[in-house]
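I'd like to ask some things about the structure below.
A single protein chain has been removed from this complex, and every other one stays in its place.
Chains here go by letter, A, B and C, matching the order in which they are written, and residues are numbered from 1 within each.
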Amino acid sequence: MKALVLESYNNLVYKDVPKPDFKNNEVLVQVKACGICGSDVHGMDGSTGRRNPPLIMGHEASGLIVEVGNEVQSFAKGDRVTFDSTIYALNDWYTLRGKYNLSDNRKVLGVSPKEYRQHGAFAEYVVVPEHILYRLPDSVSFEQAAMVEPVAVATHAIDLTPISLRDTVLVVGTGMIGLFLIQVLKLSNAGKIIAVDLDDKKLELAKKFGADHTFNSKTEDIQESILALTHNRGADVVFEAVGISATVKLAIENVRKGGVVTLVGNLAQQVDFPLQAVVTREIRLQGSCAIAGEYAKVLEMMEKGLIDVDSLLSAKVPLSEGASWFKRLYDKEPGLNKVVLQP
Amino acid sequence: MKALVLESYNNLVYKDVPKPDFKNNEVLVQVKACGICGSDVHGMDGSTGRRNPPLIMGHEASGLIVEVGNEVQSFAKGDRVTFDSTIYALNDWYTLRGKYNLSDNRKVLGVSPKEYRQHGAFAEYVVVPEHILYRLPDSVSFEQAAMVEPVAVATHAIDLTPISLRDTVLVVGTGMIGLFLIQVLKLSNAGKIIAVDLDDKKLELAKKFGADHTFNSKTEDIQESILALTHNRGADVVFEAVGISATVKLAIENVRKGGVVTLVGNLAQQVDFPLQAVVTREIRLQGSCAIAGEYAKVLEMMEKGLIDVDSLLSAKVPLSEGASWFKRLYDKEPGLNKVVLQP
Amino acid sequence: MKALVLESYNNLVYKDVPKPDFKNNEVLVQVKACGICGSDVHGMDGSTGRRNPPLIMGHEASGLIVEVGNEVQSFAKGDRVTFDSTIYALNDWYTLRGKYNLSDNRKVLGVSPKEYRQHGAFAEYVVVPEHILYRLPDSVSFEQAAMVEPVAVATHAIDLTPISLRDTVLVVGTGMIGLFLIQVLKLSNAGKIIAVDLDDKKLELAKKFGADHTFNSKTEDIQESILALTHNRGADVVFEAVGISATVKLAIENVRKGGVVTLVGNLAQQVDFPLQAVVTREIRLQGSCAIAGEYAKVLEMMEKGLIDVDSLLSAKVPLSEGASWFKRLYDKEPGLNKVVLQP
Partner (left out) sequence: MKALVLESYNNLVYKDVPKPDFKNNEVLVQVKACGICGSDVHGMDGSTGRRNPPLIMGHEASGLIVEVGNEVQSFAKGDRVTFDSTIYALNDWYTLRGKYNLSDNRKVLGVSPKEYRQHGAFAEYVVVPEHILYRLPDSVSFEQAAMVEPVAVATHAIDLTPISLRDTVLVVGTGMIGLFLIQVLKLSNAGKIIAVDLDDKKLELAKKFGADHTFNSKTEDIQESILALTHNRGADVVFEAVGISATVKLAIENVRKGGVVTLVGNLAQQVDFPLQAVVTREIRLQGSCAIAGEYAKVLEMMEKGLIDVDSLLSAKVPLSEGASWFKRLYDKEPGLNKVVLQP
């Protein structure tokens, strides 16, 4: 089969590789669409240590089942599906507590850190175990399904966060994740939604997706504006979706006493942390990692037309052209959001 | 009346001052015992900005009611009492949500930041409003009652923290607060209790108060030892009771994926924070500030003899000798724990 | 002043009574609108024991402040206000835990059980303490404000109920409370909303207010329909808003294993309870009583136009005609919803 292979750092080659084998509990999926994730882009130059060549990347995918292992029970040839980006064990201490996203020895598709190499979906076919599959509703296209993953990341962060009815929620960073946070927050208990970013174009999208107020932190005094919107208290809940010192600080400064800051962004390994403010204002911070079963509800929201992924889908292009699109993303071409590759 | 007055930074004078007036909803308490808090010691040199002279410090106190305002309903002359270290408003947004410790415009006894000056209990008499009073059980002495406050700080942190039955709990720092955390954890859902400090003497106290395992982080490899005690997962819950970068890091490194770190220590204004570890291990951090009504349950535990404060009470001495004892604490005399002054 | 007085059971008289006095912490409100509550209608014949004559009833009211006690701080003459239906103590064990709705010795306006008699707002003037007041947004009329109370009852029930994002929610009973539950659920985490009642007219209103599916339990097989809508599991969350054996049973039968049933309805003192189903299906039931601070968020939702109270406001009529409108409600005139009396 054809695949887009990271042969060495920064070197993506579209070439023939052997079609993979599958086990009794697995299915073979003919990939129809696979999105390029920011982590793929940053990872291909070796900086994250999680994409050791040779590797077929790609974990935001959808396709058609073409073969099923003989223990597979609930899926059949011809099913239109997407699947979790993570392969996790079912009989695991964390999984059995509803937290498979933290399970031991889990593997992310299209990733190869030291411990394992799990080829992903930038290929004609990919193999996945039955228990991570999700059937696509008829009204959800393969390209849309390739964007379920980032919506599910946003949804998972919201699921982890105690939001009371009509709470004011601040979203720091309106990249892909921040914009999906806003869309999903519109369907939640949240009242007023405030968004902060450095880029006015993205803040316009934030408004379009439902933010009630947007601020550019480059040019505006955020704290005063937020106090004015919140009875002088600060936001009840903040989502940090960047992951650097400046934005973690902004998040903590703008949450009210006793409020919650959910940490999704993780660009920097280490950041400055205003400890005394966190302690004396009794703030709760909650890390949010990946997804723990949110695929089902994201697909339901998409089926109902409640999530707009199309506005963030910049290009659907053949897998064979993958290398050049990776480069455009690596070079941070302005306005280029999600790119979906089609094998 | 006599009082110990901070006349200028580092200058404590035992002298006559006018007996304070009280309002209709207040009582006049004849102080019988008042503990010297670490924050008083650090604060008297001006470094914290929260003890602007002139000031009568002292917020860990007990005494006898000698006068009551004419709206006071549930207390009377002769009642043996202790009181909250914080004077808070009843009709406040936070108070009405069960969080008076975060209420706006609250005042701490014996503290004088820029916004207010509230004289405290290093004096023969102190005035407090009725709603912050707690009656002493007969079996609790005035000196013991002067130590309710730090036990309540520990109890509040535990009340804020979701501990499941038999969770392994790690306490980082076994000073006054850490040692009370351990004592109260013994009465909680916690299973195994592990303590870490730099000082073997304090770790011996930790053992005495119920820690199952203690480690000196100066000399031992904590992480390996804790993994060995926790099915290779890490502690379910960690209390950080120091408040510097090294110990915050230690706390986060040793909690299991999905675990909780409660932040009580706050020595450093800002610390280094391992953001990626917090996000990808989905850790929750919870700031804990002061006390929100825990006095009642602390007094009940003391009445039942479940908390040993006596072992941490180093000296009960006349208020007139306060200045020299403040100096010994300021100079970090080894082995000197709580000092209680008696007017 | 003029007032509508329950002089003996079933005997309402519009007459002159003395204008009430107010204390230092109270205000005198000139009543502009006061809704007739179901509990007033049932109560006036003596059957509930909570309206012992003579009594001025009325607890769903709004008006203009015309006098303020000299300790009142945040309100002034001329303020347009509504107020809590309950007068509660601030220094109370429950209030300090965020539960003033359960506080000891609280009094409901316009109610007179054995323990107290608190005249209400079917009068030209009513006296209330400052701490239960809420300012009206300009865009909320007095008549609309008289309907804040039942919306707040619904909102309180929702606040008490853990609803995860996109949960399927069933509302049993679409009277006044059920219809407001549906409206507020539309602004919550809830996904699919299903409503059940005996009356097709009310079910039409339920649809209009946002129910996705409605069933008449007189004519349809509810359980099969709900299973079909919920992956064969049952509703994640149920609100019971009737309060009789048949509907409590229906609620428990139609919630999924591990789900939550919030009990708002309380017509019957005692009902039949399927204990084995509750235990072996591990169901949680949550009683919901009155309101604990939800006025503020209800007024904010009304200000934003998110709640339609007008469709449920059947009549605004002079207080002098109160007796005859009480009778029409007592006789269950079909289609008659909220009636607001204007002094």
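The working rule: a residue touches a chain if its C-beta (ideal position, glycine included) is under 8 Å from a C-beta of that chain, and two chains touch if they have at least 3 such contacts.
Remember, predicted model here, so these are calculated numbers, not experimental data.
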{"item": "Neighbouring shown chains of the undisplayed chain, as defined at the top", "value": "A, B, C"}
{"item": "Residue of C:1, C:17, C:64 or C:102 touching the missing chain in the full complex", "value": "C:102"}
{"item": "Contact partner of the left-out chain, one of B:10, B:52 or B:188", "value": "B:188"}
{"item": "Given A:95, A:118 or A:141, the one touching the chain that is not displayed", "value": "A:95"}
{"item": "On chain A, residues whose C-beta touches the chain left out of the figure", "value": "90-91, 95-100, 130-131, 293"}
{"item": "Absent-chain interface as seen on chain B, which is shown", "value": "155, 158-159, 163-166, 184, 187-189, 191, 297, 300-301"}
{"item": "Missing-partner contacts on chain C, residue numbers", "value": "93-94, 97, 99, 101-102, 160, 231, 233, 243, 248, 257-258, 263-266, 268-276, 278-289"}
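Assume only the chains that are shown with their structure count from here on.
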{"item": "Angle of the C-alpha superposing rotation, chain A to chain C, to the nearest 5 degrees", "value": "180"}
{"item": "Copy pair chain B, chain C: interface residue numbering same or different (half cut)", "value": "same"}
{"item": "Rounded Å distance between chain B and chain C, as computed from the means of their C-alpha atoms", "value": "43"}
{"item": "Gap in Å, rounded to a whole number, between the CA centres of chain C and chain A", "value": "42"}
{"item": "In chain C, residues with contacts to at least two other chains", "value": "none"}
